[in-house]
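A protein chain is absent from this complex, but the other protein chains hold their places.
What follows is subunit A.
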Amino acid sequence: MSGRVLVGVKRVIDYAVKIRVKPDNSGVVTDGVKHSMNPFCEIAVEEAVKLKEKKLIKEVVAVSCGPQQSQETIRTALAMGADRGIHVEVAGKDYETLGPLQVSKIMAALAKKEDAQLIILGKQAIDDDCNQTGQMTAALLDWPQGTFASEVSLDGDKVKVVREIDGGLETIKISTPAVLTADLRLNTPRYATLPNIMKAKKKKIANVKPADLGVDLTSRLEVLKVEEPPQRQAGVKVETVEDLVGKLKETGRI
């Protein structure tokens, strides 16, 4: 086994920022807005670094697809303990239409190129909430997948994954190579230490173009409109249960 883990990290608008829709409803405002690493990707990086610290894997490679600024996200992963980075350059129109299908094709191509033993991704990104990239990547590679992982244990060439599902927790055992997606309770990501921030500056980030990987970025989706959720309307107070039922019937709710 190569002992190499690919971790996907996505640059998204910071979770604390108030999102504003562009006046032309074509998307959200991103210019000058604070961006950071997708929180689920942070959890994925932390898990990979922990596996390396336990000496169960040998190398953590952080991958990000996007414009120049994605390198900052990779640098953060390096400061957390990843060994090197791969920046897949996607800019302009291609970046606007970049989605799980394209990213999973890129991850699959990189996994083959880097002879990865594991791919760890966040379960979803907080901007599009797709929750598709991990699953699609596994399908393209015909690899087993352990999604919504809240606990991961590596044992030789097998991975035990405890998954958070609607009914509770499900434990599965899959063989590597495999794709895992990190859920919230998998771990608590570390703060980068200052020595690691200094070290990160010297770690390599390779530059790759999607064309070099033979990936076609054409999107099958077209965004028609982006709009704010409807303004929350004021509620109405009623006196009795009968009034409540009456009002609910009136507004067609029941």
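Rule of thumb we're sticking to: contacts are C-beta pairs under 8 Å (C-beta built on N, C-alpha and C of every residue); 3 or more make two chains touch, one makes a residue touch a chain; residues count from 1.
Everything below uses one rule, namely that contacts and distances are computed from a predicted model.
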Not counting the visible chains, the remaining one has a UniProt entry; which protein name from "Cytochrome b-245 light chain", "Short-chain specific acyl-CoA dehydrogenase, mitochondrial", "ER membrane protein complex subunit 2" or "Serine/threonine-protein phosphatase 2A 55 kDa regulatory subunit B" does it give? "Short-chain specific acyl-CoA dehydrogenase, mitochondrial"
Among A:82, A:192 or A:215, contact with the omitted chain is made only by A:192
Missing-chain contact, candidates A:38, A:76 or A:117, resolves to A:76
Missing-chain contact, candidates A:201, A:232 or A:253, resolves to A:201
In the complete complex, the non-displayed chain touches which residues of subunit A? 16, 36, 72, 75-76, 79, 191-195, 197-202
